[in-house]
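Here's a slice of the assembly, chains where they normally sit.
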Amino acid sequence: MVEGMPITALTKFMELVSKHIDNLKNTIDEEAIERFFESLDNSKSIFVLGAGRSGFVARAFAMRLMHLGYSVYVVGETVTPRIQREDMLIAISGSGETSSIVSISQKAKEIGSKIVTVTSKRDSTLAKISDIVLIVKGKPKSEKDESISQLFPLGTLFELTAMIFLDGIVAEIMARKRLSERDLELRHAILE
Amino acid sequence: MVEGMPITALTKFMELVSKHIDNLKNTIDEEAIERFFESLDNSKSIFVLGAGRSGFVARAFAMRLMHLGYSVYVVGETVTPRIQREDMLIAISGSGETSSIVSISQKAKEIGSKIVTVTSKRDSTLAKISDIVLIVKGKPKSEKDESISQLFPLGTLFELTAMIFLDGIVAEIMARKRLSERDLELRHAILE
């Protein structure tokens, strides 16, 4: 690749992410988040689901839920049991249309599990079948021009924002449950 | 958990992440990044490595490297072959001391592979054995008080910052190689 160029794309990228995250705090849907917290504590187990890079965001969140003391499973991992009526499924999909994610969520819905979706599309198939929808803004439509796609290809902006949003949710849970870093550390894997 | 509280931790979390990312652009080590780009293009294959949540960040980056057209593998996944002298290992570890990551990197070093570390500790064991060190600032030391640990428990800030930094690196590579979102999409998995 061309070397010795000023690192302009990286700098621009960070400026835009910083601004995007700062704006995010004005779009917080307090009512949906309250209902999410209530459901988290009323569910027997929490199942987390995502494909591709959203799947890594899902797993990073699942790991923290475990550190917080929840009974949590990742759909598709080895020790994940049958989901039950009293369980919650958290599906992460920017478009809300990823076919495997939609079809798995539909199965969980039929069983009667609570469905929570983290998506950027409120009118997506996934959002429509969900009990709780947590909107995370991805690529802004008005700026969906070449230059934005060039910096945030595919689901990049959604994935980053979802990861930050969910880590903020972890911080909020810690505050409300008066949990300290030490409480999480005691559950953190040491065989790795 | 206590419900109906104002969502203060989440809001504070976003403010601090936004500020942290904005500051990040002043700490870019252009020389290290140039050397990293040069090595990327001179390596036959790229191996990516991380434990826990840093492992998810590593995989999210590996997926984009594949989309960019690189030959890339995740250490520990099924189809990952024997690493060779002409290959590069990218290890991600906030502390630079995760024992399995250090010991695997040492093996790769013995073989003669190029070692790149993404870490927040320049004087860590991992950084010391690396050819290229990409510093990603995690929790600021001066603020390592209760309130910061409460918002960013364990490696949270490093993991988020590393994910954003590496996605910025992807944007920079796209700019230099004149790759478009469409080029990445053509390599994006559709069986999922």
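What to note about this one:
Think of it as A and B in the order they're written, each chain with its own count starting at 1.
The rule is short, and it goes like this: a residue touches a chain if its C-beta (ideal position, glycine included) is under 8 Å from a C-beta of that chain, and two chains touch if they have at least 3 such contacts.
It should be emphasised that the depicted structure is a prediction, and the values quoted were computed from it without experimental measurement.
The full homomeric assembly consists of 4 copies of the same chain, 2 of which are present in the displayed coordinates.
Please note the rule applied: only the chains that are shown with their structure count from here on.
Centre to centre, using the average C-alpha position, subunit A and subunit B are separated by 19 Å. By the touch criterion stated above, subunit A contacts subunit B in their complex at residues 1-15, 17-19, 21-22, 24-25, 28, 30, 33-34, 37-38, 41, 51-53, 56-57, 59-60, 63-64, 67, 98, 100, 146, 149-154, 156, 159-160, 163-164, 167-177, 180-181, 184-185, 188-189, 192.
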